[in-house]
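One protein chain is absent from this view; the other protein chains keep their places.
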Amino acid sequence: MTTVAPAPQDPPQDIQPEDLQIVTSRFHNPQGHTLAAYIQSGGYSGLQRALEMAPAKVHDEVRAASLLGRGGAGFPAGVKWGFCPPQVWPRYLVVNGDESEPGTYKDRLLMERDPHQLIEGCMIACYALGLSQCFLYVRGEMAHAQERLAAALNEAYEAGYVGANVCGSKHFSVDITLHWGAGAYIVGEETALIESLEGNRGMPRLKPPFFPAAIGLYGKPTIVNNVETLSNLPWIIANGGEAFAAMGAESSTGTRVFAVSGHVVNPGVFEVPFGTTTFRDIIFSSRYGGGLRPDRSLKAFIPGGASAPWFYEEHLDLHLEKTAVDKAGSMLGSGAIVVMDDTTNIVAACHNLVRFFARESCGKCTPCREGTSWLEKILSRILAGQGRPQDLDLLLDVCDNISPGIKWPPRQTTICPLGPSAVSPIASALQRFRSEFEAYTP
Amino acid sequence: MARLGPANITLAKEIISRYPVARSALIPLLHLAQEQDGYVTQEAMAHIAELLGITPAEVLGTCSFYEMLKQEPVGEYMVNICHGISCHLLGASELIGHAEKTLGIKAGGTTEDGKFTLEAVECVAACTEAPCLQVNYRYRNKVSLADFDQLVERLRAGTSSIAPHGKLARTRQQIDDERRAGVSPPDGATQAPWLDTNSNSNGDIDNKTIDNKTADNKTTDNKTADNKTGVSP
Partner (left out) sequence: MNAPESLATEVGINITINGEPFAAAEGELVIAAAERAGVYIPHFCYHPRMSSVGMCRMCIVDIDTGRGPALQPSCMVPVSENMVVDTTSPQTKKAQDGVLEFLLLNHPLDCPVCDKGGECPLQDQTMAYGPGESRFVEEKRHYEKPIAVNDLVFLDRERCILCDRCTRFADEVAGDRLITFQDRGDQTQVNTFPHLPFSSYFSGNTVQICPVGALTAKPYRFKARPWDLSEVESTYPNPMGDRVVVQASRDQVLRYQGADSDAVNWGWLADKDRFSFEANVSEMRLGAPLVRGTPLGVPDAAGTELVQTTWHTALTQAADAISAAIDAHGPASVAVLGGAQLPNEDQYAWARLAKAVIGTDNTDAQLHDGLPAEAVLGLPRATINQACTPGGTVILLAPDPKEQHGTLYLRLRHALTKDDVQLIELTPTASGLSHLAAHRLHHRPAEAHAVAVALVGGEMAPDGNGCIGGVLADDVAAAAASLAARADRPITVILGRPSLAEPASCTLAAASELAQFGKLLEAGGRPGLAFLPLLHRGNVFGALDMGLAPRLLPGRVGLANPNPALRKVWGSLPQTPGLDAHGILSAAANGQIQVLILLGADPLSDMVNRELAMKALDAVPTVIASDTLPNSSTAKADIVFAAAAFTERDGTHTNAEGRVTRQRQIVTPNATARPDWAIASELAGQLGCDFGYTSPQDIWAEVCHLAPSHQHLQAAQLDSRDGALVIESSIDFAGSEQVEPTPSVDSYSLRLVSTRQMYGKATITQNAPSLAGLARPATLLLNGSDFQRLGVAQRTVVRVISNTGELDVPVSSSADVPRGTAALAYNHPDVDVRALLNHQEAVTDIRILTK
């Protein structure tokens, strides 16, 4: 079923990844999070440049950059910005720093290592779109990121980059309010994030009508952007949208940060050219994941976080590019690549992922609330040796009732994609490794 | 203490003032209550309800949704071992089993001396550092069984710098009144003033560059902000 992976290929010779670092350029500097180091390395020049431009022009640059959202859905940020209805005020910016998708680890680093870059990105977005207050929602469990951001904000306020009369301008004044979550994965979903920010239970709202860009925080137009997305803005404005678009692939521009974890020799967080690097590169290259441990073979890998259908050997040469991955039946999602080698107990891994969604279901929609926990109970029972032969079909039928047709992209009987996300690992695992389940259900 | 103390009331009011709608401060105030008492007491919930002009039931509704907010006393150290998929693949179950044995409690339990609460938690975003754990939300990476025992020893001996459960960031956001742009309430705001279509550059910068030197010299207290438990991938 699994084959030994061929020798890893290095990335194409003409691309030097370190030259292409955009958002992680200060990660090597232990002081990179301070204002002094930030300014020394060109920080806040993007904001200054933006303020010399008309706001609409700043938006144009972001459009020209074709910057795809880095949170999971991969929607172009410039287009999303354009969805704000005209003449409805105020408008808000909400920064989604609630990174919690299993396997995903990049936004926390961006907040801890380069908080000013994020802050500058926020201010550029506010300037471009006339957003009059920004809320920076950081996952509750990330105490260190909260600290770094608080310190950076305090510096940025004092130095005039945030707050009243930004950079000495007469009219551009925006507060950034640092806000902590308190432990709920679902809050990473943008409408749930808004609910949470309003002091409510983080239960998603139905879209339509509650597209945040039109009806968001306090019912007002709200741009919800991911940390990595916003962290790209200073570079884009300082260097121009076209320069950004020139990097990476045509449909997936710039660079992207991926976390490679699981059964690799060198797990790590890597910023790579978006769209031109392959899975084989990032998993096997010595520059990146460093390949599997000796004598191990690849069983499966998750290309884009726990919600994504699994990929296998035959997908390794796909580029880390949105369209290609979508077409192959999965997603790049949140930039989380989790590698499972041949030692992996597939049933346990599947159970692990399903348990996550069952625990994190908000409880609003019946199919997700009842369905995910039912799936988890069945899988627990199977793992405990209490499985029945009919349980495998039952699993699939329950999946079908949460996500009709068990297709990709998923259809859903629920408001948000959390419930259908629990279907991905089951569908993947049962399709490829049914015999391993059958071994549990005599 | 159960209701917020005087200093925390002042802080709470300052936090509320940062939001256009008071209720948005609910989760921050629940964190504040947890910081004060180690968990969120019913009295604190009722007090927060008063401060925000909502009902205690609404406070509880929100509070109980979020895993970090504890309604019962927990240990001084909340040991959260990640069992997300990446940690699972690299031995989280073994680590949890070991921790249960070392601490003599099941995951979810608190040691009799009130020192430790052990929890198996979902992914805490340190996937490349698996298996990992958090102690009061401070990371420990690539934790071996021996590492775990050492950690427990240090925590028991009181030689750790980790603050008791409830305290999150040690640096708070502070906004001087004169630097404040002001909240933007949902009703009544007009178009953002810098979106004036008549001019090319609408930042209206008077002195185009900020005195970078001043900014340079203003090194913040980043020693306190630094965190020895942070990761270096």
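Lettered A and B in written order, each chain numbered from 1.
Keep in mind that, in the parts below, a residue touches a chain if its C-beta (ideal position, glycine included) is under 8 Å from a C-beta of that chain, and two chains touch if they have at least 3 such contacts.
All of these numbers come straight from a predicted model, not from anything done at the bench.
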Out of A:Arg287, A:Arg381 or A:Arg432, point to the residue that touches the absent chain in the complete complex.
A:Arg381
Among A:Lys57, A:Arg287, A:Arg369 or A:Arg432, exactly one should touch the missing chain; which is it?
A:Arg369
If the missing chain were put back, which residues of chain A would it touch?
184, 201, 206, 358-367, 369-374, 377-378, 381, 394, 398, 400-402, 404, 411, 413-415
Going by the touch rule given at the top, which residues of chain B touch the chain that is not shown?
42, 45-46, 54-61, 64-65
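The working rule: only the chains that are shown with their structure count from here on.
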Hey, which residues of chain B end up touching chain A in the complex?
18-21, 23-28, 30-31, 52, 54, 61-62, 65-69, 80, 83-86, 88-90, 122-130, 134, 136-139, 168-176, 178-186, 189-197, 199-210, 212, 214-222, 224-225, 227, 229-231, 233
Of chain A, residues touching chain B in the complex:
31, 33-36, 39-40, 44, 48, 50-57, 87, 89-92, 99-105, 107-109, 112, 127, 130-133, 139-144, 146-155, 157-164, 166-175, 177-185, 196-202, 217-220, 259-263, 267-269, 302, 306, 336, 338, 340, 344, 348-349, 352-353, 356, 359-360, 362
